[in-house]
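Excluded from the complex is one protein chain; the other protein chains are retained at their positions.
Naming follows writing order (A and B), and every chain is counted from residue 1.
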Amino acid sequence: MANSTLTKKINLYGWLFVIPAALFIFVLNFYPMISAFMLSLQSGRGNNLKFAGLKNYARLFQDEMFLTSVGNVLTYLAIQVPIMLLLALVLASMLNDPKLRFKGLFRTFIFLPCATSLVSAALIFKTFFSIDGIANISLMALHIISEPKSWLTDPFWAKAIIILTITWRWTGYNTVFYLAGLQTIDRSIYEAARIDGASASRQFFHITIPLLKPVILLTTIMSTNGTLQLFDEVKNITNGGPGIATLSISQYIYNLSFMYNPQFGYAAAVSYAILVMVAILSLIQMKVGNRK
Amino acid sequence: MKKTICVAMVLLLLTSSLVFAAGKAETAPAVTDPNAPVTLTVWCWDPMFNIYAMNEAGKIYKADHPNVTVEVVETPWADLQQKLITSLSANATSNLPDIILMQDNAIQKNVVNYPEAYVALNGKIDLSQFAQFKVDVGTVDGKNYGVPFDNGATGTFLRSDIIEKAGLKVSDFTDITWERFIELGKIVKQKTGVAMISTVANEPDFPMLMLQSAGTWMFDENGKAYIKDNTVLKEALKITKEMVESGVCVLVQDWNAYIATLNNGTVASTINGCWIVGSISAEPSQSGKWAVTNTPRFANIASSVNYSSQGGSGWMVMANSKHPDVAIDFLAKTFGGSVELYETILPTSGAIATWLPAAKSPVYSKPIEYFGGQKIYEDLVGYAGKVPNVKYGIYNYEARDAIARALSEVMQGANIDSALATAQKNVEFLMSE
Partner (left out) sequence: MKQRTVSSIGKYVFLSIVCLFSVFPFYFIIVASTNLSVDIIKGRMFFGNHLFENIKTLVSTVKLGNAFWNSLRNSIVGTIASLFVCSLAGYGFQIYRDKGKNTLMGLLLLSMMVPFAAIMVPLFRMFSQARLLDTTAGFILPTISTAFLIFFFRQSSESFPLETVHAARVDGLGEFGIFFRIYVPIMAPTFAAAAIVTFMAAWNNYLWPLIIMQSQESQTMPLLITGLTAGYTTDYGILMLSVTITTLPTLILFFTQQKRFVEGVLGSVK
């Protein structure tokens, strides 16, 4: 009898712990989300919104700018995320070596870029790659190019520089996650493999990666999520240009809301498109992750 | 246990009181005493031009109305638009200023989308003395919303010393065509090594300027997108591309870099609205070395003239203002009524009046030392009178972006017709609901 009232009391407390945080998310995240969904069913300019059903969603498929921005973001995703995560894995496994000297120093320097704000990172790289920036000066000094190249006004290179900036900024973050994960792996497994004659790369691919699967999955989903919602870097380095070669979906939403004739209903539909893509990709990644 | 709950609550209260206490204090309700201190907040950009002009206007008004202080908050145009729309869309206008500066090509869009946000000025300010085309730009459905400010009349601003080195004179650049301009630019580059002109890459400034010089725009009289069949636009893109490819025009990546090319002597000229005078004049070592003449026109387009407009803006009074009458009176007495204001701001900033009484002032016929003694303001006012009038419409920004993209694609080698067809499709898409 006393036990069940105690259990009841404990249960109550259990919920008390959880409710404030949950409430915040419901009010400040889910509610606006639902409100945005309502908005996406309306169309019109400014505050003149009328009900339009799913028309906005149908419009998405005819919207060349939207489709281009999706293409851009998927390009970033396909190139940047694998490179960054692979690099982070390699770095983490190197840093995990007990015989490595200056470990603390390396680790600090690698994580350092995460201390910058995205705006700062964007500005730094924009300055580097400007016409009279360091990149051109160094490349000319090394005789790799003969005259200054306008990196940011070239559709291909503009994308490349954005990818470079993101990689610079986030690799350290993922490295720390992998490093932590690696430290849970027993040294003896590696020892046994070494005695069996396995090379470092064999060990890497057949021991490290499989054992780190859950962490790799986590970082992949986080990176996918972040890349699909990319805004700060694109806005501050190229502003979507040249033309719309680097436009991200979030930036398109921003333009639809604040730069053109405001179409908040349609902008809301575009943002739901991001949500759907993130959800689908995350599901696929989880399925793949759980299968192997 | 109780104790720990208490501690937790206190912590939470402390945190939240810190949080809420740091918020802004409630502003006192507006008083009706005419002599009570009034602060008019103004959002605008460009310290050398608009901000300078507004501060001077504030000084002049304060002389007769010591209780009124004009406070300018420097707000870049892109930020201003975004803040404005964010606040208006959420019906949260308490933080908006009393007066804003609005680019001419955005006035229609903003008024049509948020008509209650702005104060209609009919009958409150005498706008009859302003150049008609500027008043039209700020009129929607017969109501006036903008107090016209500066003229965007364009000119070709030349480094007379550099073109002289190439064996050319200012008159060689007068009343010419774009094709001739490119030829001359090649000569200058060849003889002096200096590029003729610069522009921000992926910005459609040149095509816009060229369109207006031919009296057309990206929309026809019915408001439909007029892009892919627009022969003037095609020609404009062709010429811009040729300018860049021939080396006559240097592309820079943003506005700062553009201003730097002027101040550092990287280019021998610029073609832009007359408000560029303020930025040109910021470099003391170039004093005496500049000159102005009119804008090139198209060779093959009959309606094209040697005059155009770029930019230009007007002041608008916000409906959320606590002192709309003071704001209106301020604008009426300064930008709409003070010859002294225009005389003050003209020499240093190049702000050319669209208020006709001011344009008759002798200040306009003073020789300007920075421009080698040329009476540039007389000339520029003359140009302003010949600028073809166009209706910008409300989808200007969508169209601008689309043309910018088309231009960038054409620079990369795309076919002009297909680039414009894409642009038309995009604009029509954004125009549809």
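List of remarks:
Just so we're on the same page, contacts are C-beta pairs under 8 Å (C-beta built on N, C-alpha and C of every residue); 3 or more make two chains touch, one makes a residue touch a chain.
Since we're looking at a predicted model, the values are computed, not measured.
Annotation: of B:Asn55, B:Thr69, B:Thr86 or B:Gln286, B:Thr86 touches the absent chain (contact as defined above). From the options A:Phe30, A:Phe156 or A:Phe205, the residue with contact to the chain not on display is A:Phe30. Interface note for the absent chain: among A:Tyr57, A:Phe106, A:Trp157 or A:Phe204, the touching residue is A:Phe106.
Residues touching the missing chain, restricted to chain B, are 1-5, 7-8, 11-12, 15-16, 18-20, 22-24, 45-48, 73-74, 76, 78-79, 82-83, 86-87, 89-92, 94-95, 255-256, 259-260, 263, 279, 282 (touch as defined at the top). Residue-level contact of chain A with the missing chain is found at 10-11, 13-18, 20-25, 28-33, 35-36, 39, 87, 91, 94-95, 97, 99-100, 104-121, 123-125, 127-128, 132-134, 137, 168, 171-172, 176-177, 179-181, 183-184, 200, 215, 225, 228-229, 231-232, 236, 249-250, 253-254, 257, 264, 267-268, 271-272, 274-275, 278-279, 282.
In this section, only the chains that are shown with their structure count from here on.
Here the spacing of chain A and chain B, counted between their Cα centres, is 37 Å. Touching chain B in their complex are the following residues of chain A: 43-48, 52, 59, 62-65, 130-131, 150, 152-153, 155, 241-245, 255, 257-264.
Residues of chain B touching chain A in their complex: 78, 81-82, 85-86, 88-89, 91, 109, 112-114, 201-202, 251-253, 257, 394-395, 397-398, 401, 404-409, 412, 422, 425-426, 429-430, 432-433.
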